[in-house]
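Shown below is the structure under consideration.
All protein chains of the complex are present and in place, except for one that has been dropped.
Take a look at subunit A:
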Amino acid sequence: MAEVHVIGQIVGATGFSEDSLFCKWGIHTGGAWKLLSGVREGQTQVDTPQLGSMAYWSHPIDLHFATKGLQGWPRLHLQVWSQDSFGRCQLSGYGFSHVPSSPGIHSLHCVTWRPLGGWREQLARAFVGGGPQLLHSDVVYTGADRYRLHTAAGGTVHLELAVILRNFSRYGVEC
């Protein structure tokens, strides 16, 4: 019966080797959570930084959850994609971050990674683009053993999220 508002934006991304980035995002919650309003997932525009190296999206996120339990606190998963000069898109990073659990404005930095693939794939990626992607993208946020996954670090996605909690104290959750 408690409520969580998540209001904020995906500010942008830094540190990616590619420019012309865009980001697909989604919120994953446990079964106890119910989305009252807002959109669970979305995609930003493609930003090609003209000045500096940071890609700015300023993509709004506005979600209102009702929950009957703490389990499955919302987590944000991101996919950063890059678009090359031919307009083709390729994956440049998966990232995941929990929505902060304390009320207030939070500035998050979500680091990302991408699967490396075998040498052939790396070679192909370097020359013709594309690249390995996860078949099941929920690996990004589920706790499955992924130590076998060989990854390379991507850049950082910057988020600004304001969290408003309601009624949590009624259920003995201090925040």
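One rule holds for everything that comes next: a residue touches a chain if its C-beta (ideal position, glycine included) is under 8 Å from a C-beta of that chain, and two chains touch if they have at least 3 such contacts; residues count from 1.
Methods note: contacts and distances are computed from a predicted model.
Asks: Of the options "60S ribosomal protein L6", "Proteasome subunit beta", "ATP synthase F(0) complex subunit e, mitochondrial" or "Coiled-coil and C2 domain containing 2A", which is the UniProt protein name for the chain that has been left out of view?
Replies: According to UniProt, the chain not displayed is called "Coiled-coil and C2 domain containing 2A".
Asks: For the chain not shown, which residue from A:Ala32, A:Val111 or A:Ala152 touches it across the whole complex?
Replies: Of all options in A:Ala32, A:Val111 or A:Ala152, contact with the hidden chain holds for A:Ala32.
Asks: In the complete complex, the non-displayed chain touches which residues of subunit A?
Replies: 1-2, 24-26, 30-32, 34-38, 41-43, 64, 66-72, 77, 79, 83-84, 86-91, 115, 117-119, 121, 124, 128-139, 142-149, 171
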